[in-house]
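One chain of protein is taken out of this complex; the other chains stay put.
Which chain is which? They are A and B, in the order written, and residues in each are numbered from 1.
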Amino acid sequence: MIAEAGHYALVLALGLALIQSTVPILGARWGDAALMNVARSTALAQLVFTLASFLALITLHVTSDFSVVNVFENSHSMKPLIYKITGVWGNHEGSMLLWVSILALFGGLVAAFGNNLPLSLRAHVLAVQAWVASAFYLFILMTSNPFLRIINPPLEGRDLNPVLQDPGLAVHPPMLYLGYVGFSISFSFAIAALLEGRIDAAWARWVRPWTLLAWIFLTLGIAMGSYWAYYELGWGGWWFWDPVENASLMPWLAGTALLHSAVVMEKRNALKVWTILLSILTFSLSLLGTFLVRSGVLTSVHAFASDPKRGVFILLILCIFIGGSLTLYAWRASALKQGGLFAPISREGALVLNNLFLTTACATVFVGTLYPLALEVTTGQKISVGAPFFNLTFAPLFVPLMLAVPFGPLLAWKRGDLLGAAQRLFAAGVAALVAIAVLWAWTWGGSTLAPLAIGLAVFVVAGALSDLAERTGLFRVPFGTAVRRARGLPRSSWGTVFAHAGVGIALMGIVCETTWNSEYIGSMKTNDVAHVAGYALKFDGLTQRQGPNFQEVAAQFEVSLDGKWLSTMKPSKRSFTTRGSTITEAALLTRGASQLYISLGDIAADGTIAVRIYHKPMVLLIWFGPVLMAFGGMLSLSDRRLRVGAPKPARVPRSLQPAE
Amino acid sequence: MTLWFVFAIMTAVAIFAVLWPLGQSAGVRNDASEATVYKDQLSEIDRDLAAGLIAAPEADAARVEISRRLLSAADHQRASPTASSVRIRRIAATVALVGLPALSMALYLPLGSPGLRDFPLADRTGTPSGSESLDNLVAQVEKHLEKNPTDGRGWNVLAPVLMRLGRYDDAARAVRNSITYSGDSSDRRADLGEALTGAAGGVVTAEAKTEFERAIALNADEVKARYFLGLAAEQDGRPEEAAARWRAMLAKAPPNAPWRPLAQAALVRVGGSVMPALPDGAMASAKDMSEADRAKMIHTMVDRLASRLKQDGGDVEGWLRLVRAYMVMGDRDKAKNAQTEAREAVANDTERLRQLNEGLKNLGLDG
Partner (left out) sequence: MTRKQRRLTIIGGSLTVLAVAVALVLNAMRGSIVFFSTPVMVSEEHIPPGKRFRLGGLVEKGSLVHGDNLAVAFKVGDGSATLPVTYKGILPDLFREGQGVVAEGALDASGVFRADTVLAKHDETYMPKEVADALKKQGHWKDDYGEKSHTTEAQAGPSTSGVSGATQGVSQ
């Protein structure tokens, strides 16, 4: 009954979504408040039914009901409870159900907390949201139904792909989906604005929390996924420029651009048409990501066994939504009124520059990801575009962006003073130069690029701090006053500081890890000692262990530094009998922000093991940076104040200007 | 029936979600608009100015800008919602009342399986059907025997059930009681030996062997005991003796004996050869046929076996017989196919799969 009730709930959600996607729009057209209000109650009911459906699927997985095909194919009665639950979205059907649940969740949130929206705008937004939802409900019911049954249920399931049996699965996909799907709200707002034919600063104010929320989740989701790949795949790599990773990076880049352009729009009523376009593009890229991962055109850990019918269906959804929204944009955008003016050197100008680089970088990722597909379709030629391509295109575009980041917050709205900003960044520049000089001397003869890149990162972090010092008047006014000012500073300003510093810190981690990591690859016998980056790792022998649904062979390593014992590390190999596959579980030892990383290769009959040991300096900064960015986002999200970009009036003597 | 009741309630909730706002009077006003945001922004500037976050000239400039936006927003004020027409509401309500259930049913019925109940694993441990009642039954009989330990018939009934449930120690106890209270017999001795073997994880212990020998002493044709004595010989490292015992067993066996394939498989395992597994009677009648007729007959029989296995894939011995028949007929490809099909058919039952693999290994088809 649970299975069928869950199935029926999903069907009802589709019915409600269809009503929600038409009735409110008619209501808005005819000015009928009752019809417009239908959007709200249907969105909430849709959320209830979708959640019920999702909970039903979780229940089925937890109780190991193998009469449900999805449970049979992806679960096993011996699987630990947490993986029974996370396994729900560790497969195609279940993850699509999670996708629509989150879509319904965002729709429900707008319905519940959207009282500050004009009635017709809310009706339009929820209707557009329901269009997307209807398409995906249909997709699930027709091609990826998680509630199909087996008449003669087998006694045991086929188990979940062992690589996915990891706590990472509990967090990474839901986070990523909250990000992907969250951008559907900005998309719906953009389409609603185009349908209504009016857009102004208030629009940006309304859409801000939603964009920010999605961006925070996407940032954390990507970082989480990267860390998961780092420790689970056993290769010590944290970013592979894999098409699936790119599929999540593209909406992030576009979303980051959207976040910044929406600030300009909210405060200065400018860049309106561009912001609308970015909203559409960001969600389109999210859809594209879903298509790439779900259609089976790509192969990776993320690609669940695929069915061409699904690919065609998603491609259809993609074409309808992206094509339709861009057509609507082309048709209606010219009718939107242009807004405020600004000089090229100004806060607005800096944000335009930010947008320019972010979208261009996004475009290069887009080209690198889709070019092989396009080439294969047109010529049949198979190529792979790997890390070198992205390093050569993405990195050069990010350098000027990073250089510009500290300047942005220091420029005034409408017309800025580049020289003044540069003066205020003097200290940050000095810090960067000192860092470069010190590193250069320290790693004499090593990489020339790395110290420069670290210097850039230091500049970004110090720049963010200088901005803070400027705003509070630190070192200029008495300390107490500065603290008082810091407290009074809007939380969104604090958010900017943290997010920008996060970018610099992530860059530091990336440069350190790629430049100065050291590795040892070789075979070891019992009592052999490997030396990596000053650490001595002694191999103590193998032990066997029986897990709930796997067998494990663990190697024990005693780690010491300068003859002093530090810790024991136990990398292992797990054999999962049901799927007959083996996976490597790497062992990690964290020292400050650096990590030692051991991953096992083949184990020979005589107890000799092939082993890969890495020392990864400052590697944790790579993920700490994004966490800091997300924290900045949360600070900004918690700031309920209205934001006003007080423009700098013309012709005011410089001496009269206080700090902003 | 409960399921349809739940469906009905869910549908009612969904319809209610559409009808409720339609039934509301337009009294619930929502006067949020762009102008509200700009008015809030204006007061925000005053607060910022007071807090010293922006300077007076900038505040003035900002005020001018926002006032301009406020004016323009007021110019483009949205037409406030009119009182809604009852006719439109009725139409919408009808759509929800009729359309929602109709659409849901039209989609659900072809996709769903409303006739199928849930099968959570906890409800179906042990034997696939009626396991709960079996457990209850066993418990009842055990309780009864606790009070009346001298009821030999009770022990008699309980022993084989316990054996099938895998409770070999209890089964051995039950058989012993049955011997004590309702007399010794060859099959009870053999059952006892089997229970002891089961308790020892499949090893025919000395104790079990004694029981089998007692069974043979009581009845020289006791099949189970003879089979297990063969097994004991095999486990003791005397395959020739094992083969001899099993061969003798097969020679005496009626052609339709259910344990025939098992003994044959065992024989193959220790290296003895058997004829392709067609019932002896059939082979006898085939002897008198012409070569072509015989081939045809064998083919028909094999095909019949194959089609039966297609429907009922759980018969491990049948599969082994099929694979063997194909090999004897020299059709290696078909044998391999049958092997794959067999594995798929029993893939969900580890015990049978293991039996199958064991048998296949003995057939020497590289698997």
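Please note the rule applied: a contact is a pair of C-beta atoms (placed from the backbone, for glycine too) under 8 Å apart; a residue touches a chain by one contact, two chains touch by 3 or more.
Because the structure is a prediction, the values reported are computed rather than measured.
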Of B:Arg47, B:Arg90 or B:Arg164, which one is in contact with the hidden chain? B:Arg164
Only one of A:Thr59, A:Thr393, A:Thr496 or A:Gln595 touches the unshown chain, namely A:Thr393
Omitted-chain contact residue, chosen from B:Gly115, B:Gly183 or B:Gly202: B:Gly202
So which of A:Thr481, A:Thr526 or A:Ser581 would be touching the chain we can't see? A:Ser581
At which residues does chain A meet the chain that is not included here? 158, 161, 233-235, 240, 242, 298-301, 303-305, 341-344, 349, 352-353, 356-357, 360-361, 363-364, 367-368, 371, 381-386, 388-390, 392-393, 396-397, 521-523, 573, 577-584, 599, 601-602, 610-612
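Everything below uses one rule, namely that only the chains that are shown with their structure count from here on.
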Taking the mean of the CA coordinates per chain, how far is chain A from chain B in Å? 39
Would you tell me which residues of chain A are touching chain B in their complex? 1-5, 7-9, 11-12, 14-16, 18-19, 23, 26-27, 30-38, 40-42, 44-45, 48-49, 60, 63-67, 77, 115-120, 122, 141, 145, 147-149, 151, 153-156, 198, 200-203, 205-206, 268-269, 340, 485, 488-490, 641-649, 652, 656-658, 660
Using the touch definition up top, name the residues of chain B that touch chain A in the complex. 2-3, 6-7, 10-11, 13-14, 17-18, 20-22, 24, 26, 28, 30, 32-34, 36-38, 40-41, 44-45, 48, 51-55, 57-62, 65-66, 69, 72-73, 76, 78-82, 84-85, 88-89, 92, 95-96, 99-100, 103-104, 107-108, 111-114, 116-122, 124, 128, 348-350
